[in-house]
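Have a look at the structure below before the remarks.
Note that this complex is displayed minus one protein chain, with the remaining chains in position.
Just so it is clear, A and B label the chains in written order, and each chain counts residues from 1 on its own.
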Amino acid sequence: MPRLHSAAELEELRAGILSGRDPEMPCIAVCAGAGCHGLDSGRVVSAFEEEVGKLSLGAKVTIRATGCHGFCEKGPNVVISPGAICYFEVKPEDVPDIVAHTVKGEVLDRLVYTDPDTGQKAVHLGEVPFYKHQTRLLIGDNPRIDPMRIEDYLALGGYAALSKALFEMSPDQVIDEVKKANLRGRGGGGFPAGLKWETAKNAPGADKYVIVNGHEGEPGAFMDRALFTGNPHLVLEGLIIGAYAIGAHQGFIYTRHDSPQLIAHIERALAQAEEYGFLGENILGSGFNFRVELHFDVGIFVSGESSALMQSIEGNPPEPRSKYIRTSVSGIWDRPSNLNNVETWANVPQIISRGAEWYTSIGTERSKGTKLISLSGHIMNSGVAEVPMGTPLRTIVYDIGGGVPGGKAPRAVHLGGPMGGSIPERLIDTPLDFDELAALGAPIGAGGLLVMDDETDMVEVARYLLEFLTNESCGKCVPCREGMRQMLKILTNITKGKGKSDDIGRLEDLSDVTGVACLCALGKTAPDPLRSMLRYFRDEFEAQIASGTEAR
Amino acid sequence: MSEILLQIDGKAVKADEGKTILQAAQSENIFIPTLCHHKDLTPYGACRICLVEVEVRGRKNHVVSCLYPVARDLIVRTRSETVDKVRRMILEELLAHAPNSPELVHLAQEYGADKDRYERESSFCILCGLCVRYCAEIKQKNAVGFIERGARREIRFIPEIASTECWSCQECFSLCPTSAAQATYFLTEALAFPGKRKAPSDSA
Partner (left out) sequence: MRDDKIDQIIDQHRGMPGSLTRVLVEIQHENHWLPRGVLRRVAEALDVPFSRVMQIATVYKTFSLTPKGRHEVHVCTGMSCHLRGAAGLLDAVQRLIGIKPGETDAESRFSLETGSCLGTCSIGPEIIVDGTHHGRMTPAKAEDVLKHYR
């Protein structure tokens, strides 16, 4: 494959790919994302390939192993196009029937979605309640892409945004567009990406870096992996556009080491992008050079913190540093380094293609675009959903999530993982918005939304989150290491029935100091889940302390 | 190098650009407590006891003075209700480990820190890192380092290096506020190379 040397060559290639595809030919897309893979969807893929081979149907139907479709609870997931017919909980034994029906253009009734309350069936993706209420701008392409084939991404319009940025816009214009779009960081910070880019661009020094934070350490958050594993080129395209805007010629992808699929897909995407001319020297003949290195986290939550991550890339222990001098000015090897989350980068191509004005038409006044949400915990429909900012949590939990198994109202929902907070069910109409949720003490964080049923012990959840953090902090600074040590002791004693009357006061004191004095965001936000529990469920703490008995 | 004008505890202070608040304060004999700081070592920012309140353009923040650079019109307060509360709590958390450390006991009086606020902890190292950093930056031997993470973080001597370097040096022992450095060294020697310490008088 000779490297592409112009925008025109890219479009020519794209036209060629499209003309070789018949949109009417049935395609069976089997989800090979993490959840479905864990339910053995690999065997389903093999069964399809075997069946199609056996019946010599290779010219009549395509089989495609894709990334995460989203509806993990009901996996293994299969989507048939054209028509977006959805089959759920597919087993290898179902494969001959599916193939037979698909070739005839018929629907296999027994595998379509059935509403557990009404018994109503939904055949097409747009009718399935889980998908119906979503706006799938980022993850919607996952069922249409084999992550190991760049042609699939190109067929959907991939890299047109990069081409537009390189040939029709100056770096400053790209930054302006991202600023106008008010793209805010999707990793938990919510900081305006355009401003960060501008700081890095204007920082002194010729060598600058851009980084994809694919660490995704927040427990209960799995949407970054779903997106990155399923559509690595989307993230990569955003990164290259950002590099162009900032003037960086070296990029780093920092991700988890424990998903062989994710690693394989990223490595393949990097290799194919280089082969086609989207990476390396003279990208698309524009004169812009950019290379990307892949680095791994080896299993500690704190290395998702941007300065710890940068230490790790340098080969040092993952210890954060004070941000009195921003990492966008002095980061990896003291050079300006712009770090953004996977989902943040993935938003960039559409902002360039469709414009900031279009982007700002989605969402609320200060939170624009869509957000990927990982729904889990005590919920009927767990999985990855994508909704516009401003969507009420009620829609996510009930309409998309199907509510709590058993039908009772949840006690609370938790956002932001160990750096976030819980809000009670009575606040479930709150819209998904950075600032509104932060004001309630339950910031969006990375987008993990954990639903907790009415039997959940909130004291125990607070204890659990603190224990998580004591294990995952680097241990360098005193208020984090020692503060959390003492808070965990107090909370553990409370759950064991050994609480004392001044415990809540002591916890609040420790929270105050830890929140002010810690070195990094992990320590500073460590008391926040507890703070939210005390704000909304204080009586539970008091009762547990007064009871003097071990919690159930 | 330009000179910066800032204010510390109501006093006008001049400092060279690039200096930290701690350096500026010390040059004016304004006392800010420290535990992990050493004038010959890179500032570490781990103990957090040098925390001060800063105000810049009307916005207040709390920062560690050993790392925060001086800035024009910066207003610094080395004592406040919040600063004092932070210092007291840090001292109490550390006193749980090392109730007899002279440095901690001395500061405890000033801030009303109660050594019995928390139950006694089993390790009397306060992880100030002075031994580790001194051995790395000044001696360049790296005989002692950190291991583990979070609440399990510890210092550990490397027997292969400690057995030939430490006995004739011992310079980190006097830096240690709790005697944990020397205790850890001796324990390492007893377990890993008993009877084999090398003094300058020993032949190679």
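Here is the rule we use: contacts are C-beta pairs under 8 Å (C-beta built on N, C-alpha and C of every residue); 3 or more make two chains touch, one makes a residue touch a chain.
Because the structure is a prediction, the values reported are computed rather than measured.
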The one of B:H38, B:R88 or B:R149 in touch with the missing chain is B:R149
With respect to the chain omitted from the figure, which of A:H37, A:R64 or A:H233 is a touching residue? A:H37
Of the residues in chain A, which ones touch the absent chain? 34-35, 37-39, 72-73, 75, 216-222, 225-226, 257-260, 295-296, 298-300, 312-318, 374, 376-378, 382-383, 414, 417, 448, 450, 452, 456, 461, 464-465, 468, 474
Tell me which stretches of chain B touch the chain missing from the display. 132, 136, 142-149, 156, 158, 160-161
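FYI, only the chains that are shown with their structure count from here on.
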Taking each chain's centre as the mean of its CA atoms, chain A sits from chain B at a distance in Å of 39
Any idea which chain A residues touch chain B in the complex? 300, 302, 317, 321-322, 324-325, 469-479, 481-486, 489, 509-510, 512-513, 516-519
Please name which positions on chain B make contact with chain A in the complex. 45-49, 51, 62-64, 67-69, 82, 85-86, 89-90, 93-94, 96, 118-119, 121, 126-127, 146, 148-153
